[in-house]
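Missing here: one protein chain of the complex. Every other protein chain is in place.
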Amino acid sequence: MATADVDTAQTNGNGKYKVIGTRPIRHDGVDKVTGRALYGADVKLSGMLHAAMLRSPHAHANIKSIDTSKAEALPGVRAVVTNADLPEVGDRIAELGEGAVNLRHLSCNVLAGPKVLYKGHAIAAVAAENIHIAKEAVGLIDVEYELLPPVLDVREAMEDSAPILNDDVRTDTMGELGNTPTNIAAHFRYEKGDIEKGFAEAKVVVEREFDTATVHQGYIEPHNATALWNKDGHITVWTSTQGTFSVRQQVAELVNVPLSKVKVIPMEIGGGFGGKISVYLQPVAALLSKKSGQAVKLIMDRSAVFEATGPTPGSYIRVKMGVDAGGKITAAEAYLAYEAGGYPGSPINPGCMCIFACYDVPNGKIDGFDVCVNKPRTNAYRAPGATNAAFAAETVIDEICDELGICPVEFRLNNASKEGTRRVDGVEYPVIGMADTVEAIKSSAHWQSNLEGPNRGRGVASGFWFNCGLKSAATATVNADGSVSLIEGSTDIGGSRASLAMQLAETLGIAAEDVNPAVVDTDSVGYTDVTGGSRVTFATGIAAYEAGMDIRRQMIARAAEIWDVDADQVRYEDGTIIGPESSYTFKELAELVIKTGDPVTGRGASSAANQGGAFGTHCVDVEVDPDLGKVKILRYTIAQDCGTAIHPSYVEGQMQGGAVQGIGWALNEEYFYGDDGSMHNASYLDYRIPTCYDVPMIETIIVEVPDPEHPFGVRGVGEVPIVPPPAAIANAINNAIGVQMTELPMSPPRVVHEILKKNS
Amino acid sequence: MAKKRVVSTTINGNQTEFLCEPRQTLLEVLRDTLNLTGAKEGCSNGNCGACTVLVDGRPVDSCLVLAVEIEGADLETIEGVACSEALHPVQQCYLENAALQCGICTPGFIMSTKALLDENSSPSEDDIRFYLAGNLCRCTGYDKIVRAVQDSAELMASNGIDGVQIDR
Partner (left out) sequence: MPTVFIPALLKELAEGAETVEIEGSTVREVVENLEAKFPGIRQRLCQGEELRSGLTVAVEGKVSPLGLMKKVSENSEVHFLPAIGGG
């Protein structure tokens, strides 16, 4: 197992790190500020064709027929594919590391057949000599539809009378399937203690209902894929993805070739946040390449990104919580229904498991439902499922605090989960930092300051995310000049080359700049799960550490050989290899490596480690315009348990970025649908993500409660910062104007509506 | 399809001629014809700013400009910001402030920052946030970008635009 004694990793013996905690320039930085870094859309290959896609104008329809003959006849067109070109994959479930997926649903999502389940659903693709011809040809494809009524709201979709999206979906109740087709794909339940007894013990019980809108990850780089299906049957895919190995598996399964025939080359990735794990274009580009005999590049446009990828579910949530006179939670109950989109698979489970995870809930019951609606198939978005849930639970808590006259920070301290607390799903926490983040907010300059002025209010909220471990591999090679090449498979979405190189450097006692990290293709490194689940700095970090320890052992053995002493007489300390009579610096010995024997290559892997979980508490001041309903963020502070911050700047960056996504979710972002099921705001102009003019500086407090599962105590930091913002802002709005918001986003019309309701 | 046109322009200080179709955007020509892929395509309708270039010193979304429109103009792209030996102070400050995560918006932000500082050498935080509101970043929450711009202004006030040698 890859968990090591923390002490062995410390190379200078005094408990302080030399590299960890510093802020070196990221290794890929110069390429990214000079425009040289190559992203998915920058791929150019000899003879490459360009492809475009036909997408459904309807939200729900049977496809009666597709006639591609006119498109095929257009000069310059080299291949056209539809669902008929995808092999029948059957009703198999594929384990993708991140989760399981029904391959038939994935295949039908990539190219629709026999139904379209949302507007924008991909139907056919054309490869041509240039993109203009490809687009023109797309317009020549005739599709005959039989229109069906769409269902867009999760509660309507659950009704017996609702139009059914998928004939093959039956409600899965922990392995038992229902008898009739339904939109309710699954029901989950978690229980602890005696819920009725718990509510009976409460002094105050509050029950509220919540609705949250569909929102998108909003990465700036659209999806892209370039594929070459070579004459020898090997497929190469260049793409920006959160997981090359996941893409390899999905492509192999969907086009029905062995894994070994697919090589995925990671390009730089322009944001993902969970949305660039599932394949959309990669198998289609591969099929077009097979048909045309040329490499094919396929890039989504922005409206397709909104209409056909992501998003994270809209939801309906009901929360009931009871608290005794002493301010202790006695019982909590929740009902969550999440929109899965066209095919099953919303993050309903994590939503259920996170909703009360910050607190010690002695009696709890949580029911969750995964529900198909005529919207794009949902995908992970930063702590998937947790933000919706926290909005509900954390605002109910504040209402209870108001009623009992308890300070919301004290309430959170008083009820905070700690080591040994059992979640409602039964799992007991290891060492965690929930209370520490609340303490940090309590003593922050922000919380200690006075907020004055009309229509201004302050809110706090906490959030939890699991953080996952999964599998990673890395190798590291010692170069003759004393540098080390780190070869790894975690696509770098926000500075992970640096955080991994720093951990290897710390392990070896060398400088971060002396490590050259490279993210390589699927043929060149061991299996590595996706860059997601806040896992890379943790799990690939362990792999890098293990590779470093392997190098240390080999360097000790080599030095012993050179000095002709026993290896146990040689020790490795602070980048120096010390024998009974002499010593080498790492650099000196590195120079001798090639001259004295085998090259030194270390390897490391990680699979068994579990992360202890991440908690954050946010504090926000807002000012509400009572006439316009506009909410302005005046001040924002985050305290988050980061275990050990490897590169504090990028840790802060994750906290700030996650919080601002949460602010967008809270205040503006939503999919607007017409009755016909078409999205009305599929552009950045109308689906408005925060600009820098919308937000203030985001203050960060890094709390460090080291995770004992990681040699340096790392906890993932990426996801949890998106969880508290909507709840914290709702609590601040309530504090400002005495209006309890129960719907996301808290956009001006909704805020005005609630104000008018209160005033009448 | 209309006939291709010859366009003469200056790109990053070099006299350049290229052929393009009238329907091609400047962004498409930069990326596909001239191999200047530093300008990124995020939305193709002028909302995200990832394709920002400077035309006669003004920041424009190159996805909204037809290539034929830049006849005779002086064009600057991200590829021309650093000198041959060193980074531009703005680039240096973005790196030192960790003002990028995925990096896809970075070229556009750097071009807009450069234009801002050319217009206003000591912008307030509000000036910066207003000027850069046409460039979207989904990763950073903007905090470190704004700080990078503030540092750039300071560095340029004391150092001019002389490049900064970087160690990495």
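By written order: A and B. Residues from 1 in each chain.
As a working rule, a contact is a pair of C-beta atoms (placed from the backbone, for glycine too) under 8 Å apart; a residue touches a chain by one contact, two chains touch by 3 or more.
Only a predicted model underlies this, so the values are computations on that prediction, with no experimental measurement involved.
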Contact list for the unshown chain, restricted to visible chains: A
Candidate in contact with the missing chain, chosen from A:200, A:608, A:685 or A:756: A:608
Of A:382, A:497 or A:552, the one touching the omitted chain in the full complex: A:382
Residue in contact with the excluded chain [from A:533, A:548, A:657 or A:711]: A:533
Given A:17, A:39, A:118 or A:188, the one touching the chain that is not displayed: A:188
Hidden partner interface residues of chain A, rising order: 93, 95, 97-100, 173-176, 187-192, 217, 272-275, 277, 349-350, 353, 365, 380-384, 425-430, 465-471, 530, 532-535, 607-608, 610, 718-719
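The criterion applied here is as follows: only the chains that are shown with their structure count from here on.
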Inter-centroid spacing, chain B versus chain A (mean Cα positions, whole Å): 29
Chain A-facing residues of chain B, complex: 1, 21, 23, 31, 35-45, 47-48, 50, 77-79, 81-82, 87, 91, 94-98, 100-107, 110, 125, 128-130, 132-147, 166-168
Touching residues on chain A, where the partner in the complex is chain B: 23, 25-30, 32-39, 41-42, 44, 132, 217-222, 268-273, 299, 301-302, 493-495, 513, 647, 649-650, 652-654, 656-661, 683-685, 689-693, 695, 697-698
